[in-house]
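I am attaching a structure below and will ask some questions about it afterwards.
A single protein chain has been omitted from the complex, and every remaining protein chain is retained in its original position.
Each chain gets a letter, A and B, in the order it is written, and its residues are counted from 1.
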């Protein structure tokens, strides 16, 4: 199997959840040795990003600055009141891909994969598709 | 065939055109059942994004807020006068990918695929590449 669906329960309005271990497990379970791994978020008020996973202050700074650039309230037209979350979703992107080499993700030393919640708390889903050769 | 080129005629300076049905048709025509679908924009003042396709106010809010963050005129150096469009193109991104499962895109309930015009109206092109297995 090369397609996996995972679940995340977010706990805050805006929160980045480290999902690196779930993605790594899917790569291992796929048996793919040489290829790519796609992480896909099927939501419109969430995103995926790859950034520093060592110092949690980095994620804190990203969230704070982005909330300053795209304010939660700014005379948006959309009635649900979560337009800022939709805008952030498009700017961060809902999909990313990482090469797989010798059965491992080619993540850099400081990189972790984050599920970005912009309209939580919610029960969320993400997909992992691995493509390539098992030898 | 697993590579398709589509055309869009945009009608405004900034406009998001829903291209979900064209992408879905390419996936069906490819015969690929398990894999990924890449949407690629060969332009430098346009982009592709996946966001809510149900309420058109979401796209209206995205366009309005992004025009506020990246003003159309801001003492840009580039003589053609469309630097804001180039900046938006890089922030939204000119390429995205969606897993294909059982022959279908794994789009979420509210997700649609949009061609983002930032320097229209123009005659535009986008490519769809599907990769994977037909069984």
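One rule holds in what follows: a contact is a pair of C-beta atoms (placed from the backbone, for glycine too) under 8 Å apart; a residue touches a chain by one contact, two chains touch by 3 or more.
Everything numeric in this text was worked out from a predicted model, so none of it was measured.
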{"item": "Option from A:19, A:84 or A:131 whose C-beta touches the chain left out", "value": "A:131"}
{"item": "Positions on subunit B where the hidden chain makes contact", "value": "2-3, 38, 40-44, 69-70, 74, 76-80, 83-84, 86-87, 89-91, 93-95, 97, 125, 127, 129, 131"}
{"item": "Missing-chain contacts mapped onto subunit A", "value": "34-36, 49-52, 55, 57-58, 60-62, 64-66, 68-69, 91-93, 96-99, 101, 106-111, 131-132"}
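One rule holds in what follows: only the chains that are shown with their structure count from here on.
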{"item": "Centre-to-centre distance between subunit B and subunit A (centres being mean Cα positions), rounded to whole Å", "value": "19"}
